[in-house]
Every structure is written in structure tokens, then in C-alpha cells.
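Only one protein chain is missing from this complex, and each of the others stays in its spot.
Chains: A and B, in written order; residue numbering restarts at 1 for each.
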Amino acid sequence: MNDRGKIIAGLAIFIAIVTLPFWFNMGKAAPVPDPKLTAKAKAAKECVESTAYMRAEHMQLLDVWRDTVVRDAKRVYVTEKGKEYMMSLSNTCLDCHSNKTEFCDRCHDYASARPYCWDCHIDNPKGEN
Amino acid sequence: MDSSRRTFLKIAGVAAVTGWGARPVLDSFASSGGHGEAVEPEAKKTGEALIGKHWGMVVDTTQIESIDDLEPIFEACHKLHNVPVLKNKRHRIMWIWEDEYEHVFPGQESPYMVERLHKTPLPVLCNHCENPPCVRACPTKATFKRESDGIVMMDFHRCIGCRFCMAACPFGARSFNFRDPRPFIEEINREFPTRMKGVVEKCNFCAERLAVGKMPACVEASNGILTFGDLGDPESEVRELLREHFTIRRKQELGTEPSVYYIV
Partner (left out) sequence: MLELALKGSKKYWGLVGFLAAIVGVAALTWLYQLQFGLGITGMSRDVSWGFYIAQFTFLVGVAAGGVMVVLPYYLHDYKAFGRVTILGEFLAVAALVMCLLFIFVDLGQPMRMLNVLFYPTPNSVLFWDMIVLNGYLFLNIVVGWNVLEAERSGAHYPKWLKPFIYISIPWAVSIHTVTAFLYAGLPGRHFWLTAILAPRFLASAFASGPALLILLCLIIRKFTKFDPGREQIQSLAKIVTYAIILNVFFFLCEVFTSFYSNIPGHMHPITYLFAGLHGHGAYVPWMWTSISLMIAGIVLLIIPACRRNESVLAVACAAVFFGAWIDKGMGMISGGFVPNPLEHVNEYIPTPPELMISLGVWAAGFLVLTVLYKIATSVKEEAEGYVSTP
């Protein structure tokens, strides 16, 4: 086959393009994020559920919350310990975690997750810091 | 879309159908996280929530003198719900607004009508129909009738922006976000979400206020023009009004059974 050179060159270019993101980011790995808690969040000690659980599953929890509030008209979340919370991203979560850039965004940016929550929900509803 | 979430929702759906309620649902996803802490939370209504079987509204048009009586009503609603003010007429978003009798009740006007109705602006809003055509049309159940109290709701998270509901609504009650509404909200109410571009919105009978024991904002601002209450309760104030006055509803002939009544 006299196309051998062309095929090999084509494959090489293909592999180079496909792996470009890895080359491009080599040695530039972002440090593991360290989300910062507000004083209010620190004082509360624990979120609506345990920290480990919240870290891993907060998106599932929020998904259930939004369906429960919007579709089932139930707005109060009762934890196992019997504590009650209003299920509201803005008025409950972001009231405590009023530092979106230092809390939410740090991990989201690191994981390249772009939730569209804030297209509608307003962070830091009381305007505190 | 996140596959684990999909799976979770399916489990949730199955559990809901089999009548296991919220507990096992939340359990199943709590344990699926693999963090060992099985939480057993549940969801419930707020203690102070206003409960009704079928929310409805009565508009007393005899109390309306001029548009000045209605402006505070519109303002209360639109400010509370972060309804943007768009200059481009095509993109306007309205939850509650005014129009003339002949436009609110087309086909029911006559040249020799009682004079008051010729001049009076009437408030119009979503009728929260008992047989809502918009709900029938929606391909994703993003708009749905809440069976517990009859409110026709929007789930903005789910709306794909096909606008079938707008074609289906015979009352022009629905607005579409033709662009990002945020820059056009004069003063943001930080406790209520805004909307994003590409979704449909409309009046929600202040579901968020009913949940915390408050009357709809328009009713509070109306100086008695609007009365809100449970049509399913014979002792309610709205039923009292309906017993005592002759009322009409918009386009009754279409069979949508609006929950907003007008004393004329």
C-alpha cells in the first residue's frame, strides 16, 4: 500500500488532537479545593445531614427537595434527629452558606460542574457575609 | 443528565407508586451513598400552611373605580415574584394585568351595556382551571394541577420551553421568557427565585405564601376587590360571596372550569 505514510500521519494527528487536553493541562493540576465555611455555618456544626453525606449527595438531596416543594407542596424537611428545616435553596442553604464563591464555586469549578441553580435562585438572600 | 440521579428518581417513583411514602425513598438514596449513615428524614407541610381543597378567587368588579385601584395589586404581585419589566411588548411577562370588559369577556359585550362595565378595567390572571388545557398539552408535566388544592403550578426546572401550554391556554395567561429576565427586574426580591430564559411562567396563586399561612399578595393589596378562599368549603368567604352575588367566569363555554369568578 502506498498510502501507508498518509495513514500513519493521519493517525498521529488524530491521537495528538484527542489527547490535546491532557498535554495542555500537564503539570497544571488545580489544587484540591478547600471550601470555606461562614461563621454561621461553623457555629451550626452540622448541616441538615452529616458532612460526609452532604459532600457526596447534596445534589440528590436538592433534587428531592425541589420536587417535594414544587410538586408535593411539602416544604418542611425533618431529619432523623427530628430537626426541621424549610426546604429552600436560597432561604435555607444559601442563608447559612452565604459565601457562594468560596463555598459552592470552589468545588464546582474544580469538578467542572456547572449547575444552573443560580440562574434563578439567588445566593446570599439576606445580603450578609 | 446524571445517571445515578435518574436511577434514584426511578426508585423514588416506584416507591411513591407502591405507597411507601417518603421514608424508604429517602432511605434508599441515603444508603446508596455508601457513607454508612442511614438517615431517616421525612417531608411534611408547614404547620401554619393554609389548607384548601380547591383554591379560588372572586373579583368584585363593582368596587373598581379606576386603574388606580388595580395598580397596587399588580405591583404587589410582580415585585414579590420578580416579574421583569420588559420594554419590548413582544417579550412582556405578566402574571396579573388589566383589560377591558369586551376583551376579558369577548362575545359577552353588548352595545347597550351597563355603563360602569364599559369604563372599568378588570384584572385578569391565570384561572387555575379545574380542567386545565395547558396541563393536558404539556409534554413533560412541567405544568401540572396540584391535586391537593387545585392550583395549576409550573415546575421551572422541568419546562423545556416548547410553549404548547401557551397555545393551549384560552386566556392568554402564560408568558415566555424570551430572554434572560434578570436585568429587567427593577428590585429583586431575594427570597423568591427569578426565572431563566426559555421557560414559561404564570400566576401560581402565591403557593409559596399559602404554605406559610399568608393570603396571596394580590389579595392583601386589593382593598377588598379580590377575595381568596376554598371553593371546596361551603362555609368559606368565597362561597358566601358566590351565594349572594351573580358571578360570571371567562369563556365558560370552553369547559375549562375557571376558579376565578367575577361579580359584575
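Rule of thumb we're sticking to: a residue touches a chain if its C-beta (ideal position, glycine included) is under 8 Å from a C-beta of that chain, and two chains touch if they have at least 3 such contacts.
These numbers come from a predicted model, not from an experiment.
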item: Chains still shown that are in contact with the chain withheld from the display; value: B
item: Residue among B:96, B:199 or B:263 touching the omitted chain; value: B:199
item: Touching the absent chain when the full complex is considered, from B:61, B:175 or B:194; value: B:175
item: Listed residues B:44, B:79 or B:251, member touching the removed chain; value: B:251
item: Those residues of chain B which, in the complete complex, touch the missing chain; value: 1, 6, 88-94, 99, 102-104, 106-107, 124, 133, 136-142, 158-164, 166-172, 175-180, 196-200, 251, 254-256
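One rule holds for everything that comes next: only the chains that are shown with their structure count from here on.
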item: Distance from chain B to chain A - Cα centre to Cα centre, in angstrom; value: 31
item: Chain B-facing residues of chain A, complex; value: 49-50, 52-53, 56-57, 59-60, 63-64, 66, 68, 70-80, 86-87, 90-91, 116, 119-122, 124-127
item: Interface residues, chain B side, partner chain A - complex; value: 2, 4-5, 8-9, 12, 22, 25-26, 29-30, 33, 35, 37, 39-47, 49, 144, 146, 148-149, 153, 155-157, 188, 190-191, 193-196, 207, 211
